[in-house]
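The structure under discussion appears below in the form of structure tokens.
With one protein chain withheld, the remaining protein chains of the complex are depicted in position.
For clarity, chains are labelled A, B and C in written order, and residue numbers in each chain start from 1.
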């Protein structure tokens, strides 16, 4: 019944975030806080791994939107992976698939940072 | 979000039932149906393995009560195992721990049928 | 709830398929009141029994009536009211629980009320102009704070 938990791992200098549950106006602070912590540590490579994410409301999308410029300015990127169909649909509906790189699996998102494509220009 | 599912296995001639979710006035038919199926097959050794059971309302307790006599008359028993604290509390509150044999784990419930104690007299 | 609107009100048809929604909101409110998951499940069970009784006894199974559940946190207690406009509870009809007779006579009546009484700190029934009210109160855990609505 917990509304949202956000676990965190690190791999190859990349911060992996695992939101489980629902991101909305009530829970978004927790999600934002985890992103902000990474930025405070100077870590600008972030993967949001969404296998446990049931839905993300506009408040959550706004949270990502609010940091992406700072992240990219610092040569990093925030990428998404392993989204279920519902969440993937939300991103598609809003055209966010043009603003963010979304990967089928976490490992692909991690490997994508090796390509030297850190400067997170949106995918073609 | 499914309210109740009841999986079934068989081992050493014992029918193991795995209710997952909530047994109440709405879902009790499903639970009753699985018990009845065992009886129709002439199987009178039943273990209700409750690891996935969130709660059981009086309708569910009534369902067990309604068949225990037939089961015991036929030399079998219906025993409970692996109840979480909430469900275990419900049984204790109602004094059902005096009417039914309740085991910490499924394997203990299964082995208990080897003792030759099939005639399901309630525990001392 | 005498003088003050309850925080959460849920009104559903008198059908058992809506017990799940009643359970959901009860658990949410219990958690907001500081109860842990297991306690929230027990509280939800007590409310499930009360609502089931309304459907079965106050409405005799009629599916087109209304069940209202009101949940509120007041100071150090969680208060739940289950309201119907059907037949009221006749206290004399409420059977005493007799465990010995359960086994020998397959009697199961009275378990629901008994459970409600054991889970909650108090269960009272009253008739009001707005309907029959089953009021159940449970003291919150000491550590609990949170949703004072």
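Just so it is clear, contacts are C-beta pairs under 8 Å (C-beta built on N, C-alpha and C of every residue); 3 or more make two chains touch, one makes a residue touch a chain.
Quick caveat, the model's predicted, so the values are computed rather than measured.
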(message) Of the residues A:8, A:26 or A:114, I need the one that contacts the missing chain.
(response) A:26
(message) For review purposes, identify every residue of subunit C that touches the missing chain, sorted by number.
(response) 5, 7-13, 15, 17-18, 20-21, 24-25, 28-29, 32, 66, 146-147, 149
(request) State which residues belonging to subunit A touch the missing partner chain. (result) 3, 22, 24-26, 54-55, 57-59, 61-62, 65-66, 68-69, 84-86, 89-90, 93-95, 98-99, 122
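Going forward, only the chains that are shown with their structure count from here on.
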(request) List the centre-to-centre spacing of subunit B and subunit C in whole Å, with centres computed as mean CA coordinates. (result) 26
(message) Taking the mean of the CA coordinates per chain, how far is subunit A from subunit B in Å?
(response) 45
(message) Please output the residue numbers of subunit A that touch at least 2 other chains, ranges allowed.
(response) none
